[in-house]
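What follows is a single structure, and I will ask about it in a moment.
With one protein chain removed, the remaining protein chains of the complex are shown where they sit.
As written, the chains take the letters A and B, and residue 1 is the first residue of each chain.
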Amino acid sequence: MEVALNWYLGLSAILFSIGTLGVLLKRNAIVLLMSVELMLNAVNLTLVALSQSMGDADGQLLVFFTIAVAAAEAAVGLAIVIAIFRRKLTVDITEINLFKF
Amino acid sequence: MAAAPFMFFLLATVSVVAAIGMLVARSPVYSALWLVLNLFCVAGLYLTMNATFIGVIQILVYAGAIMVLFLFVIMLLNLDALPQLEEIDWGMVAGFVLGVVVLSQLLYVIASGFDLPMEAMGASAETGSAESLGIALYTRYALHVEVAAVLLLAATVGAVMLAQKRFE
Partner (left out) sequence: MFGDFIPLFIMIALATGLALTLLKAAEIIGPKRPNRIKRTPYESGMDPIGSARERYSVKFYLVAMIFIVFDVEVVFMYPWAVSFHDFIEGGAAFGVMVVVTIFTVILLIGLVYDIKKGGLDFEQ
């Protein structure tokens, strides 16, 4: 039995869906950002699997940029969470309704 | 040799379990630790694909730095565990259905679209090495690297701006 490309893609789809569920279901803003990291990670897995199966390094270079985006997203997202926490003393996203009027 | 499928299934199972653990954990600290386990398993999966360099930086950046930032913020805000899933409202049901729909859609596409064996994998250890990545990264993708630097600069400035106390 050989490891097939489809297995990696299927695993990536499952991880991505769990990340989606996390974004849709969780109420803690920090866990929500973690779910976004999980989704980015699943996409990285797809990129690397396809890149390795085709013997082309471009997919793995994309992973570099995804990692840079993930780092920037975590830094700014958590800074926003801190700023909101200062104002509202909560990270529950159902309580955060600054744009509502 | 059945080692490769065995390793794949071991790492895949643990990573899915860890992802579900992240989803159902009550405290954000436990969520973060489950996510670290998941990231380690994905790094192991990169190694099974011979993508060595990506596997190493996965641990270095995600498990080493980004998760530290998450844990710092959790400590910083000193959060008690929020009550999770105490009332099932329709938003939650809709969210769950949407997630399952996404999953089935992705799996359908994968099952029907691709039938590529991973033959090239054994032979393509070269593709994943830091050297070949560096050659491509600093020739064809040089401009992209600078743009990534600008993105990181913007993130630094924005995060400092937002997290400073004087921001009101």
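Keep this in mind: a residue touches a chain if its C-beta (ideal position, glycine included) is under 8 Å from a C-beta of that chain, and two chains touch if they have at least 3 such contacts.
Keep in mind the model is a prediction, meaning the values are calculated, not measured.
Asker: So one chain is hidden, and I want to know which residue out of B:Val16, B:Leu33 or B:Leu69 touches that hidden chain in the complete assembly.
Answerer: Hidden-chain contact among the options goes to B:Leu69.
Asker: Pick out the residues on chain A that sit against the missing chain.
Answerer: Listed in rising order, the touching residues are 64, 67-68, 71, 74-75, 78-79, 82.
Asker: For chain B, which residues lie in contact with the unshown chain of the complex?
Answerer: Here the touching residues of chain B are 3-4, 7, 44, 47-50, 53, 57, 60-61, 64-66, 68-69, 72-73, 75-78, 121-122, 125, 130-135, 137-139, 142, 145-146, 148-150, 152-153, 155-157, 159-160, 163-165.
Operating definition for what follows: only the chains that are shown with their structure count from here on.
Asker: From the C-alpha centre of chain A to that of chain B, how far is it in Å?
Answerer: Centre separation, chain A to chain B: 6 Å.
Asker: If we count contacts the way the header does, which residues on chain B are in touch with chain A in the complex?
Answerer: 2, 4-5, 8, 12, 15-16, 19-20, 22-23, 28, 31-32, 35, 38-39, 42, 45-46, 48-51, 53-54, 57-58, 61-62, 65-66, 69-70, 73-74, 76-77, 79, 82, 84-85, 92, 94-96, 98-100, 102-103, 106-107, 110-111, 114-121, 123-124, 127-128, 132-133, 136-137, 141, 144, 148, 151-152, 154-156, 158-163, 167
Asker: Within the complex, which stretch of chain A touches chain B?
Answerer: The contact residues of chain A facing chain B are 1-11, 13-22, 24-28, 30-31, 33-35, 37-38, 41, 44-45, 48-49, 51-58, 60-61, 63-65, 67-76, 78-83, 85, 91-92.
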